[in-house]
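One protein chain is absent from this view; the other protein chains keep their places.
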Amino acid sequence: MSTEDRYQRRWCWDRVTWGTHCVNCLATCPYRVFTLGDTVAFEEQGGTIEAVAEGVPDLNPLGCQKGSAWSVQLTSEDRVLHPLRRVGERGGGQWEQITWEEALTEVADAMLDTIDEDGVESIVFEESVEGGLLSQAPFLRLAGLLGAITLDANGLVNDLPTGQHITFGKFSCASTVDDTFRSELLLQWHSNPAYTSIPYHHFISEARYRGATVVAIAPDYNASAVSSDMFVPVRPGTDAALALSMCEVVLSEGLADLEFASTQTDLPLLVRTDTGRFLRERDIRSGGAEDHFFLWDEGNGIHDAPRATLRLEGLKPALRGRWPVQLADGSTVEVTTVLSLLEERLADYVPERAEELCGVAASTIRTLARMVAGHRCKILEGFNTPKYYHGDLMERSMCLLLGLTGNWGRPGTGIQGLALAGLDGYFLFPMKTKKGVEETARLLEGIEQAVETMRARDPEATDEMLGNQLLALSASSGTSAPPVFFNYHHAGYRETWNRAEWSDPTMKRTFDAYLSDAVRRGWWGGVARPGAATEPRVLFSVGTNPLRRARGGRAKLLSNLWPKLDKVVVVDFRMSTTALHADLILPSAMQYERVNVQYPITHTLRLSFSDAATPPRGESRTEWQIFSALAKRLSERAVERDLLEYVDGRRQTRHLDRLGDDFVVGGDFASEEVVLDEWVRDSADAGTLPVGSSVETLRRDGSIRFTGLGIFAPGLSVAADVSPTDVMTAFGWHVDKGLPFPTLTRRAQFYIDHPWFVEADEHLPRHKEPPRMGGDWPLLITSGHSRWSVHSMSMGNRPLLGTHRGRPLVVMSEQDAVECAVREGDQVRVVNDHGAFEAMARVTPRVRPGQLIVYNGFEPHMFPRWEGANEVEPGMVKWLHLVGKYGHLRYLPFGWQPVPADRAVFVRLERVEAV
Amino acid sequence: MSQDIAGTAVAGQVAMVFDLNKCMGCQTCSIACKVLWTREEGEEHQWWMTVNTQPGQGTPKDWEDMGGGRKKDGSPVTGHQPTRAEFGGGWEFNYDEVFYGGKGRSVHLKPTDKGDGTTRWGMNWDEDQGAGEYPNAYYFYLPRLCNHCTHPVCASACPTGAMYKRPQDGAVLRDEDLCQGSRFCMEACPYKKIYFNEARNVAQHCIMCFPRLEEGVAPACARQCPGRLTFVGMLSDPEGPIHKLVNEWEVALPLHPEYGTTPNVFYVPPLAPYRLNEDMSIDYETPRIPPEYLESLFGPKVHSALATMQGELDRVRAGGTSEILDTLIVYNWLDLFGPFTTDPATLDRTPDKVAVSLTAKRTEPAGG
Amino acid sequence: MFTYSLAGLEIKSAADGPEEVEENETTARSAVYQVLGAFFSAPDRDHFDRAGQGLWTKELTEAASLLPFPLEVGELTLASDVDPESYSAEYARLFGAGCSEALQIGAEDRDDVEAKLRREYEYFGLAVSTDRRAADDLCTECDFMQYLAFREAATGSDRLRASYRKAQRDFLERHLLSWVPDMVAAATALGPNAVYSWGLDRLDTFLRSDLDYVTAQLDG
Partner (left out) sequence: MQVPEIVDDALDPADKAWAAVPSEKVPLVPVPIEEQPNEYIRTAWRTRPYGRVGDVDVAAVQRGERLLVRLEWDDSDEPNTEFLDGAGVFFPDAGDSGAPLTIGSHSAPVRLWAWRDRTPMQEALPAARELVASGPGAFRAAGLDAGDGENEGARPDAVSALSGGRWAVVIAGDLARAAAAGRMGVVVWDGSNDERAGIGAVSPNWVPLTVK
């Protein structure tokens, strides 16, 4: 064979299907999968997405190195292909291969024992987005049918930008990524899109070529700073000071868009100077409402702040001043505006003062502030801030900067995080008692009725607010529980969280006291589960990897949670660290071996399809197959054991003998393809996908653009029109239509008059130093997501391992290397009062002295003694986030709740072994 | 044997332009190539396409100090043949031992050290290290593949005549049946983009995805590049972006032109953020990346290329328009690929079909 | 992802409508699909007799009487020399093994086409008995349209009415009109006898008019 023939024959296939990888980057890039015989030969981005708007680059080719190497993983050495049962002690690395029959029976019996002896709430599932909707939906369905506990995914992965939630009543502030192209000023702030947004990064460089200025604000000269116009090095954890100083400049130099701020924000609302609380209707009218607020109209004095709209409708609210107001009891108090209070606070952040705090030159702060005020500015903010203890303060300060400069809801503006697109069929699915459009109509009409009933009680509420109410209602009957309580009671975090020296020093009481106070006040009514007395006995991890992920470390879970568990069941396609510590590993099929979709988000506003290019390898099965079989086995064993029904934690009677049938709705949903088809058809019927969409059209086109946001809160929270021929800008409805925000004040809210917030002096945004988490040590770990993996997904992929050093790294500055007598390539030990780990040192001038970067994603089993980087992270949660029942500060699944911090952990470093 | 096979009649020369201002170092190009072409035994360490952080030692380690190339008079410059350890990479890992060995935490997953030095270097070992001093560190990404040079010194150094420039597109290929694994090409190539396949005793390098080009499909590295920075086309096409960027606007330059091989891969050199003064205020005057460093990579023309780029940026920021920047924006993805815009998924490439077409090609008269 | 479940809520709806409805424009459309579906089933003796007795035109006229758009029913004359055998043979000559979407579009796998169609039917509440007739048979597809139009007329739910309408437009676009015009053209080129010439012409005209009508209803 000639050489040319040799390579010609390597580029062959006999089948092409669509595939995407359903990992937790949520990008769901449409790939073409080329299969030869029964082997996936390679994959390549589809590149078939049509341009949306004239003059805006298209989305192609959407992909990254992880996606382009996925096929290799199908045959990777870390793949699990048979059901395995642990032999010897947990984590000992010895297994026996068992049959599916044995495995399912063993799991079913452990579950029935638990239900029988301790109650179903001792069965706990970890939620995730890993693996796609058809990995997650099956076990969520089983948990729902059982009344078990599912730990809220966002509380586990801490991707919750609480500051955005505090400000906007939601965190779904993401426009489509092509909106980046329309920006004039891009602030890469707490984000490193060159690592973490590879498919979309081109819009940044293309915006630059169109005239945008690109700024990187970060402690280190990171990969995204490289292609920026300005690098603004900031001391880690002081971003709020920088943002507030820019706000100070904008206001003091008269650059603010005060009309925008008056309309969109709470800055004109009146606050009593005696109590520091908003002036409420109840204060001045007997029987008045608790959630009606006021502003000072320049013509007519005190006036109700409009609740049904953000539009001022002729009002001219005063933004600054102090006025006397007569209360209902006849007494007089002084009121002022939020802006007046804010300006007092901002006096602490004049640039020269802020420079001392954040290390950014005062002249630079002024320059940046003027740029923000004069341009369509977008903050590209990933999910890094939520992982700081005081990340909420950073986000609130960033949002304030945008609010003062008219920078949201307009093309090229806003703070770019993530927003869920409205796959309404998926939301409907758990409610469906049979398949088909009639059932869909019945449910949708029922929901509409429920919404209308709620609207009758509050005619000024928006659809989004009512959607949230509906979600809150269902949360109190659903399985989802914020993990903070589980971690506190059962996973050993209580002691850690009570360590005052690792917490915000303004915390006056113990964490215990705040938590019990919050629970006692009913702020977490119905969702503070499982309670202290309900010990977990069976833990399911389906594609999640708590021992890699858990802030607080693998050791904490193994020594506190694991001993309580009769059965740790891991469903995964690979040997994660958690799988290594499981009792049973059930092998799941990978993408390219089954149909699947990932949860769609608004970045691309598309639903992308992953087809079965080959059958699952080995004995692996899809999660739908696994959990429907488990449901069936549970029914069979329940009948054999005469355990036909039980009462769950919410006093609902559950019937085990029907479980198997209920799971598949009497056979209506026998396979995941049928389930997916139903989701897609229902979404099309509900108007969020094109009419006629089905698995068939997905299979043909690979990816479909959404046509609407749907009727459910997650979609509606983007508050924007979906047009087939235009870029989508989040919050367009708030700005163009005056649609109120779903906050307590119905405005973007910078003033939080909750007593705890006042106690913490966080009623307004401010800067607070990161607490000395981990101890009083000289170095601070900032971390971040790596370029090479999505969390630990793809970290075991051989070609990808070859694109870096293939082992964990501690990236450090040259100065600190000298200080610690470390040379490039040495093995070093990172230690603090919580734990330690070892890794290879990479010494570089790009890192700020005092800063260490440990990119996450490496499995603990890639570190000596399996002590991963999370061993030094105490996993502190901010006590203020236990607040509830304050307008928008209340639990919703995936929403407001305490999340553990892992950035800005203090450590020291020593050399273990020289090169 | 001719000393320089540049005289080969080439109907057209396929060329590439990488815009370094759009490159984020993600290695999707490297992976695209790896997954498609170099996954068999002996190819573990081969990365025909690589991205390195500059300044840096790169791949193979310190390749810029290894010699090779061609003097102005056309005579060869001798070079070092990069060793397996200098390439590094191609690691195996102790999966079995960790997962199933019953050793618990006493072992952890890591590259298996075979004592040959290959675990201490890799294709991207010095990723994001850079140079300079904080906060004025500097670095950027440099994707590299075979330059498919007009003067392929690799071919000239081959004792068996195994290497040639394809007449139809100027791609430099090797007949692996003729290659005896003597590796003079690896010494002679100044870019060190040729690898030795130990298992088959042949050298290998980028084939410019010729099977794809023949079907009108862009090379995998270019078509899979998420940064949309990789242009492919015929160098002489006056309407194509490559000709304009290279010859008309002169903003795309070859790497190390002094190596004398006349590469057909070009780079738009990198701009960088402003430097900072001692007091952390912005220094608008001094470039962050030392111009002499860039000159050492791209030759003296780099200064005017950067000045052109900066001028265009200034103009669009002032509200003007720029044909150069609009070209580099690439509004329509397919505009990157010149004549190679075919979607591979639309092709019939079953092994039988390909075998038939190969047989047919062989029976065509020479030169067909 | 979180469990966005509203499972705790009581969902009640009046989606289920009466099974019999008063005749109107929509039931007329349903009725026309019924007649056309029957006409294009493989002919038996009854089919032949009805042609001879002029029942096809009569039924179509009756069905179309309330149609919201004009449909020229025309005349159907069965030539006197046609016997039942040649009548059946004509069908076989024109349509081979039958009027099948998969065969018409040259699908590689007819089972696959049928499976997709069955999924479509089932979503809209129609179970298909597979033993009697193929899911991609013209009669089945017409039956489905007949069913959708009937459900549209019968439902008390505005939402469902809209769903059925959208489904009809979609089904016409993606299915019936994607292959029937080609089938009609092919059969017409074979010079069909008067009976089938009449039927093909009615079918083609009606499908096009119906799509225009349904589209106008949805856009309006």
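In this document, chain identifiers A, B and C correspond to the written order of the chains, with residue numbering beginning at 1 in each.
The criterion applied here is as follows: a residue touches a chain if its C-beta (ideal position, glycine included) is under 8 Å from a C-beta of that chain, and two chains touch if they have at least 3 such contacts.
Source: prediction; values computed, not measured.
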item: Chains in view that touch the one left out, judged over the entire complex; value: B
item: Per the touch definition above, residue among B:Ala188, B:Ala203 or B:Val251 touching the missing chain; value: B:Ala188
item: Absent-chain contact - pick from B:Asp177, B:Asp283 or B:Asp314; value: B:Asp177
item: Sole residue of B:Gly25, B:Pro76 or B:Gly170 that reaches the chain not shown, by the stated touch rule; value: B:Pro76
item: Residue among B:Ala11, B:Ala199, B:Ala307 or B:Val356 that touches the chain left out of view; value: B:Ala199
item: Contacts of subunit B with the absent chain, listed as residue ranges; value: 1, 3, 41-42, 75-76, 78, 81, 83-85, 116, 153, 156-161, 177-178, 180-184, 187-188, 196, 198-201
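FYI, only the chains that are shown with their structure count from here on.
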item: Remotest chain, subunit A as reference, centres from CA atoms; value: C
item: Averaged-CA centre spacing for the pair subunit C and subunit B, given as whole angstrom; value: 59
item: Centre-to-centre distance between subunit B and subunit A (centres being mean Cα positions), rounded to whole Å; value: 37
item: Multi-chain contact sites of subunit C, meaning residues that touch two or more partners; value: none
item: Per-residue multi-chain contacts in subunit A, two or more chains; value: none
item: Touch list for subunit B against partner subunit A, complex; value: 21-28, 30-32, 34-37, 39, 45, 47, 89-91, 93, 95-96, 98-106, 108-111, 120, 122-125, 127-135, 137-141, 173-177, 207, 210-212, 220, 223-229, 270-274, 276, 279-282, 313, 316-317, 319, 322, 325-326, 328-334, 343-345, 349-351, 354-355, 358, 362
item: Residues of subunit C that touch subunit A when the two form their complex; value: 1-16, 116, 119-120, 122-125, 157, 159-160, 163-164, 166-167, 169-170, 173-174
item: Subunit B partner contacts - residues on subunit A that touch it in the complex; value: 2-14, 16, 32, 34, 36, 42-48, 51, 55-58, 60-65, 68-69, 71-72, 77-78, 88-89, 91-95, 193-195, 198-199, 201-202, 205-206, 208-211, 213, 216, 221-231, 233, 355, 359-361, 363-364, 367, 575, 580, 787, 796, 798-807, 811, 813-815, 824-825, 842-849, 859, 861-866, 915
